[in-house]
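The complex appears here minus one protein chain, its other protein chains still in place.
Up next, chain A:
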Amino acid sequence: MTSALISAIKRLHITITPQIRVYSSNVAAATSASTNSLSITKKEWAFQPEYTKPREVWIENLDTIEEQKLGLFELHPSVYAAPPRLDIINQNVVWQRKIRYVSWAHTKTRAEVRGGGKKPWPQKGLGRARHGSIRSPLWRGGGVAHGPRSGKSHFFMLPFHMRILGLTTTLSSKLAQDDLHIVKDLELPTDEPEYLAELVEKRNWGPSVLLVDDTDYAPRNITAATDSLAHINIMPVYGLNVYSMLKHDTLVLTLSAAEKIEERLLHWLHTNTREQSKEFKVNQV
């Protein structure tokens, strides 16, 4: 009885593991379409994954509207299959919103409101409440007690590893939701925005797309095509951040960008960062 139960649970586990290989819905069509040989890359990382398997993704193209599979590519599970912690993503977004936010809301205190120097009526003998100034916070038109004072900075630093985890978590959840695509490069056949818009429409990439390359200059055609499309943006690897990834429906990485992100994040995940985080330590002994 128990052995049957155990074997049932084991079978259940196998079904639980996600079908990484069935990454796109039209696998059969894709393999038949690409008659030339697929490039299948097995990667050697500086920090090999220990208990988890590498994620496999298709390398796609941008030079035709129909999707073509150019090859298979492996992604490191520590970076692209991290636990999807929504709270960490949220903390990163809050941090990105607050780090450069300065509140300019401002109110005047009783000292700053014009007038109110004279005692409105004598302290005693009139049967009225005692008052010293017509600009006291109790009065209509008076100053504000404990109101907002302008130039209040909301700057704070999220701990270093929270920022690293924010990137891995967001990349992982994008990949898990089929919203992360790897392309060979950003070369387009034309510089017309209609072509790119149709490509995005056809591949069901959602209206907004973030393209990430490892250089901070892009081919002419894609810059010209995205120039008039406000919802399709290009970004270098060093600008990648949680907020932008969430703001766009789909994240498209070039091969070299995916590798660069992986290399940098793996480096920080395996490095003693005491020196880096010390700078941002506040109010601690």
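To be clear about the criterion, a contact is a pair of C-beta atoms (placed from the backbone, for glycine too) under 8 Å apart; a residue touches a chain by one contact, two chains touch by 3 or more; residues count from 1.
Criterion: contacts and distances are computed from a predicted model.
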- Missing chain's UniProt protein name, "Large ribosomal subunit protein uL15m", "UBC core domain-containing protein", "KLTH0B08844p" or "Coatomer subunit gamma"? "Large ribosomal subunit protein uL15m"
- Item | Candidates A:Leu86, A:Ala111, A:Leu126 or A:Ala230 - the one touching the absent chain | A:Leu86
- Message: One chain isn't shown here. Among A:Thr64, A:Gln177 or A:Thr190, which residue touches it?
- Response: A:Gln177
- Item | Option from A:Asp63, A:Asp214 or A:Asp249 whose C-beta touches the chain left out | A:Asp249
- Message: Take the complete complex as the reference. Which residues in chain A touch the chain that isn't displayed?
- Response: 13, 16-18, 51-52, 81-84, 86-87, 89-91, 93, 146, 170, 172-174, 176-179, 206, 243, 246-247, 249, 272, 274
